[in-house]
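Dropping a structure here in structure tokens format, bear with me for questions.
Note that one protein chain is taken out, while the other chains of the complex remain in position.
Each chain carries a letter (A, B and C) given by its place in the written order, and its residues are counted from 1.
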Amino acid sequence: MFAREIELRGHIIDNLILPKAFDTILELEGDYKVLEFDIGKRKTDPSYAKLLVIGKNQSHLDRILEELQNIGAEIPEIEDVEVKAAERDKVLPDGFYSTTNHPTYIKYNGEWILVEKPKMDAVIVVYPDEKRAETKVMRDVKKGDLVVVGHKGIRVMPPERPREKGELFEFMNSEVSAEKPKQAIIRKIANEMYQIREEYRKTGKGGIAVVGGPAIIHTGGAPALAKLIKMGYVQALLAGNALATHDMESVLYGTSLGVDIKTGKPVLGGHKHHIYTINTIMKAGSIKNAVEQGVLKKGIMYECVKNNVPYVLAGSIRDDGPLPDVIPNTIEAQNKMREAILDKKMVIMMATLLHSIATGNLMPSYIKTVCVDINSDAVTKLMDRGTSQAIGVVTDVGVFITLLVEELERMEMERK
Amino acid sequence: MFAREIELRGHIIDNLILPKAFDTILELEGDYKVLEFDIGKRKTDPSYAKLLVIGKNQSHLDRILEELQNIGAEIPEIEDVEVKAAERDKVLPDGFYSTTNHPTYIKYNGEWILVEKPKMDAVIVVYPDEKRAETKVMRDVKKGDLVVVGHKGIRVMPPERPREKGELFEFMNSEVSAEKPKQAIIRKIANEMYQIREEYRKTGKGGIAVVGGPAIIHTGGAPALAKLIKMGYVQALLAGNALATHDMESVLYGTSLGVDIKTGKPVLGGHKHHIYTINTIMKAGSIKNAVEQGVLKKGIMYECVKNNVPYVLAGSIRDDGPLPDVIPNTIEAQNKMREAILDKKMVIMMATLLHSIATGNLMPSYIKTVCVDINSDAVTKLMDRGTSQAIGVVTDVGVFITLLVEELERMEMERK
Amino acid sequence: MFAREIELRGHIIDNLILPKAFDTILELEGDYKVLEFDIGKRKTDPSYAKLLVIGKNQSHLDRILEELQNIGAEIPEIEDVEVKAAERDKVLPDGFYSTTNHPTYIKYNGEWILVEKPKMDAVIVVYPDEKRAETKVMRDVKKGDLVVVGHKGIRVMPPERPREKGELFEFMNSEVSAEKPKQAIIRKIANEMYQIREEYRKTGKGGIAVVGGPAIIHTGGAPALAKLIKMGYVQALLAGNALATHDMESVLYGTSLGVDIKTGKPVLGGHKHHIYTINTIMKAGSIKNAVEQGVLKKGIMYECVKNNVPYVLAGSIRDDGPLPDVIPNTIEAQNKMREAILDKKMVIMMATLLHSIATGNLMPSYIKTVCVDINSDAVTKLMDRGTSQAIGVVTDVGVFITLLVEELERMEMERK
Partner (left out) sequence: MFAREIELRGHIIDNLILPKAFDTILELEGDYKVLEFDIGKRKTDPSYAKLLVIGKNQSHLDRILEELQNIGAEIPEIEDVEVKAAERDKVLPDGFYSTTNHPTYIKYNGEWILVEKPKMDAVIVVYPDEKRAETKVMRDVKKGDLVVVGHKGIRVMPPERPREKGELFEFMNSEVSAEKPKQAIIRKIANEMYQIREEYRKTGKGGIAVVGGPAIIHTGGAPALAKLIKMGYVQALLAGNALATHDMESVLYGTSLGVDIKTGKPVLGGHKHHIYTINTIMKAGSIKNAVEQGVLKKGIMYECVKNNVPYVLAGSIRDDGPLPDVIPNTIEAQNKMREAILDKKMVIMMATLLHSIATGNLMPSYIKTVCVDINSDAVTKLMDRGTSQAIGVVTDVGVFITLLVEELERMEMERK
């Protein structure tokens, strides 16, 4: 018989881990027997289950076990991970283990090692001398890298759902539809942001990243985002050529994509403003230079420069210009984005499917995520990316960010 | 040769009337010759065109002429309208003329008579004794009614596009997409509303009608709409069972469809609150009674009662209950809606496709229209209904109405 | 201590009943102790849990118990239901029990009675002499009716999720997004329909209801729906004035809302065709008469008449006309719709939010539901109505129904 014991621990019923385990076995046409089951008697008690998982043959059993591991099951008397050296640069050994975005441990030489830089759809490379392991994307794998294969010796730790009542992120992956009151949500997000900023000010760690699209400027949200940066709530800005160009266009010409920000009407000839803006920055040499030369005197990009907030402007095939600060190589841009995001406590994604999904692909599951878009399909797509503490808000982004800043100002007044 | 002269007058080039005339003839495979053309030499001058329209046979020519009339062409040396008596109730004579929603004149006994109560897709009934004509919907036609048939003696006057720069409604049927700044638009709408209310206060004529769906309450916009009524900006409310029920639910239970308005989270057992609310009003006998008995102490419906604002709650097959104030018969509801809307200067439609399209079907083209919805498809559908001075705003309705009221309050302070 | 034992039985882990019970208690700030827990050892074995539920006071405990009942918990040593007589027509006694759409039993005089005509948001009325109980909507309650109040003696049976692999409806409430292959889904729906029709032919029971909007005709799906009726796959049609009118317009004039069905282009003057169509039916007196008089020779409504398929055309305030067959009173229309739907095995909802939600409100949870719309928001809204075996398909409805009929024809060929 091809069978193996697995164990599940924690709040496995209300975190849906046990139901998912049963579903997985059922779906893969495996079988199981419950060997032990110890349900938490009170709501604070964890539960425990020991199952015997049964497969049709060894590879069938292995496949089931692999899936069960990804939802958090442990395989007791665990063996070491198996590793294989890559034979060529960028080419993975057969049977490589593809990561989730959850914190993951591997057992190597009898010891549990936490894998660094968690990320989805990557592989785990082990450095035996340093007793270290980290995720690598396929293209960074070098000949000779020791890549984890199979499923032995791996333990995935999906974040537990917060059990505190009243928590913003108590609903896993909840979505706030267009037909919900937004003020309450904004208040909770503001509160969370306030705490993160305070912690960042004390420790210099964590902080908030903003991922944004040009609709922030089109919808009149630029002044609010600029103020958010000035107030110290943004520790990194991930965007593209369009957000930066239209922000500076709105500062230099009062328009966004040629539409007057004050009146909402197209200005004749305004469709050239973004090209003029890019040419102005080209002359200055960079956004930083433009700020220092006094060419750019306010706005989102200005505040980033003035407040030393790092920004990553990732290139796209839609770009006009692009600005000299844009990174045209998408692989280089991904690397910079990942660097900027890895240590953050929260990411706020606004009005950009491209940059938001790209960021979601690069980040660990424990970073809190807020997705804002007027299109509910976009929000749903973003919420499906596997972050565990995410909230989606379907609303007008220009209004959202304006109300968010007002709430933060009110909060600061009260808490002084 | 089957041909006939027609005339076009006014700003027929920038109002697109001449291009549309050419298109129409082309599309119907007719032919034309330009007999006279006098272009306005300066931008304030009207233009004039006399065309010879040529058809393949009389009925082909008639068909072309009918279409040209609907876009405003005149047929000189015009004959009287032709009328036929309806043979049975609700049954129209063959060849009946189906109306546009534009102001329309008919020539009867040599005199031009303005048709009362303009409305789309209706017929014109003539009362010779009273020298009067009015539109009637099919179901109201009685045996013996004199119904206009054919296309002779009819003159349609599509409203001219305002030529003032800076006018809110200068764009005919313009749509404000999700990616536009909303503050500027809100300011202009508020300004227009202020003027209409002032005029209403002086003359007791005109005023504003609000057409609304329950998402106003779900998105937290109820207090703002209640205030709008209190401030005197609403002269009629067109809605359904859901808006009234959820407004009163939010007053009685603090929830809307069971979702806490303050926290945005579902309240356990809250899905019953709307049923409890309806039962409460059933006990009182009507919304008015509930206000007078002190059961209902604030909210949208409360302000309607207190400020004598007439409301029409039209029934729908989706209704639970419904409330005793709801008109379950849709034909009766249409009649009440039309009465409420006919003399208004502006209609604001928010977050309801059903009631908004129904209202659009009932109203003349000269009433200014503002459509607000978070779904751009809904806004586009509403803008396609043929009103000539309409503006569509794609945004979060709860936030829209809150900002609108803030703007009106600011305006009142300044203008005092 | 205010505490009470409850029991949960069945596949309570993978049907998520146990997790939901824990969530509910937690959410309502109650407490619990697990007294017994017997997990099914093998995947076919049911599980059993006995919990002690603890509340702060009697009414708090009652509230928790009520919610637990609605998800299927039993309260052992159960007492009889409590009933109160309605004091007036249409007015409910305080504390009335508001129903779910699941099959429900009540204990009355020591016996369990199945409540007839399950429906959401209604009340249960007991007829002691007949040992019978049924749901009633508020407006049908008469003075003296014995209405169930409180939560004692009630047992709700939410349908179990099918455990068969490969079942179409094995995912509860799953939604098929725009980005999914539709052919596979269509094949499964066709298969299900085939079986239901075969059973209907044998037993005269069950069958399929179609709920449809006019977009079926606009998108070119009318011939396919007509064929579906002819082939015997439709036992009831629930729609409105628009579907019927545009279907007959397409038969009489080749257009739908004035757009040529063959070329997709607007026909000049075509916007009057629907009014002409209504007038034609007015003359005939009814759709049935028009078929019998040879005026109407094909199409959806024609096939309904020819194949004795009952149709309910519910009125709405958007209606032009309406047709003589339309029921303008929405309450009467609801009653007819409910009658038509109660005994069906499957409902297919296509391209109408209004009629689909109205139908969803009226039907028991065990009827299989297929929702088709090009708008994912509409599908999501429909799927949230609490049916337990529902599938949502985001696609072009004209194409969907055409492919569905092709699949059924293929299936009939093969199975002959």
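The definition used in the following text is that a contact is a pair of C-beta atoms (placed from the backbone, for glycine too) under 8 Å apart; a residue touches a chain by one contact, two chains touch by 3 or more.
All values reported here derive from a predicted model rather than from experimental measurement.
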Check your understanding: For the chain omitted from this view, which of the shown chains does it touch?
Key -> A, B, C
Review point. If the hidden chain were put back, which of C:L225, C:I261 or C:I331 would touch it?
Key: C:I261
Point to revise | Contact residue for the chain not shown (choose from A:E27, A:E79, A:E198 or A:E292) | key: A:E27
Revision key, fill the gap. Among listed residues A:A3, A:M231, A:M282 or A:L342, the absent chain is touched only by A:M282
Exercise for review: Determine and list the chain C residues touching the chain excluded from the picture.
Suggested key: 176, 178-185, 215, 218-220, 256, 259-265, 374-375, 394-396, 398-399, 403
Point to revise | Where the missing chain touches chain A, by residue | key: 24, 27-28, 63, 66-67, 90-92, 96, 98, 121, 137-139, 268-269, 271-272, 274-275, 278-279, 282-283, 314-322, 324, 328-334, 337, 354-355, 357-358, 361, 375, 377
Study note, to complete from the structure: Absent-chain interface residues of chain B come out as 13-14, 16, 18-19, 22-23, 25-27, 29, 31-34, 37, 39-43, 49, 163, 165, 376-377, 380
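The rule is simple: only the chains that are shown with their structure count from here on.
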Point to revise | Innermost chain, where centres are averages of C-alpha coordinates | key: C
Study note, to complete from the structure: Cα centroid separation, chain A vs chain C, in Å, comes to 39
**Study point:** Centre distance in Å when chain B and chain C are each reduced to the mean of their C-alpha atoms
**Key:** 34
Revision key, fill the gap. Between chain A and chain B, the Cα-mean centres are separated in Å by 46
